[in-house]
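Missing here is one protein chain; the remaining ones are kept as they sit in the complex.
Up next is chain A:
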Amino acid sequence: MVILKYELKRHRTYILGWAIALALCIFLMTPTYYSFLDAASVELFETMGTTDFYRSVGVSMEYLTSPLGIYGFLTSFFMIASGIFGMHFGISIHTRECTEGTSEYLFTKPFPRKAIYWAKALTVFVGVAIVGAAYLLASLFAMAIFRSGTPWGEFFLIALSLTLVTLFFAAMGLMVGVLFSRNRSPLLTAGLVVFVEYCITSFSNIVSNRAISFLSPYSFFGAAEISKAGFYDLRYLGWCVLLFALFLVLSYGVFLKKDIQFRS
């Protein structure tokens, strides 16, 4: 608990910064996009419907022009940002000890490595939960203020999917951070991985290949599918949980055994 407390304090500004940024973005952009639902904008949507745009983002024109569709569409883009946050946080919480040269301080204190690992993982997960909660609350306010009659069950599932995707990337980040603890560019790494994952989902939507979609968490939580089915696809959910556990088990195992890396 001591390490968790200090790690949270150490990353307080970082977590709150992301939470406020994402909350503000969804709160301000939701009404902006709702204004597109007028007649003139529908023509634009129809024009876009002749391209692969809708397929690549995994929605239909009808869904996109519904209130929840707009929210789901926005959320799918904010998932890129939250994915970068989750992965960057997961990587950097480990790599910072090496690049900032603090590993010799922390790892020589009377705490076993497993306690340090879980304190760091918990810090990341608490950070993700805070960002997710801020996003959910801001979304809730935005929907309640700007659009009444929202189907709340589906709304919560879509809003929660941002947290789940972020958690997934956080676990992946923890693994990458443990495996490559000398990585001096965690933000670049996170950005690249998240972008590639997003492209994989777009590609799998365009070529309609479900097998490829299992390679990216963005496929697991498509807003249109959630609205259609009323819940997450259980096969995707199970696969997501499996990968999440795999990332944690792998990073935990390596963390316990590997030599601590030093700045010099």
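Details
Please note the rule applied: a residue touches a chain if its C-beta (ideal position, glycine included) is under 8 Å from a C-beta of that chain, and two chains touch if they have at least 3 such contacts; residues count from 1.
In this section, contacts and distances are computed from a predicted model.
Entry comment: the absent subunit's protein name, as recorded by UniProt, is "ABC-2 type transport system ATP-binding protein", drawn from "ABC-2 type transport system ATP-binding protein", "Flavorubredoxin", "RNA polymerase subunit sigma-24" or "NADH-quinone oxidoreductase subunit N". Listed residues A:107, A:195 or A:231: the one in touch with the omitted chain is A:107. Mapped onto chain A, contacts with the missing chain fall at residues 2-3, 6, 10, 100-105, 107-113, 115, 257, 259-260, 262-264.
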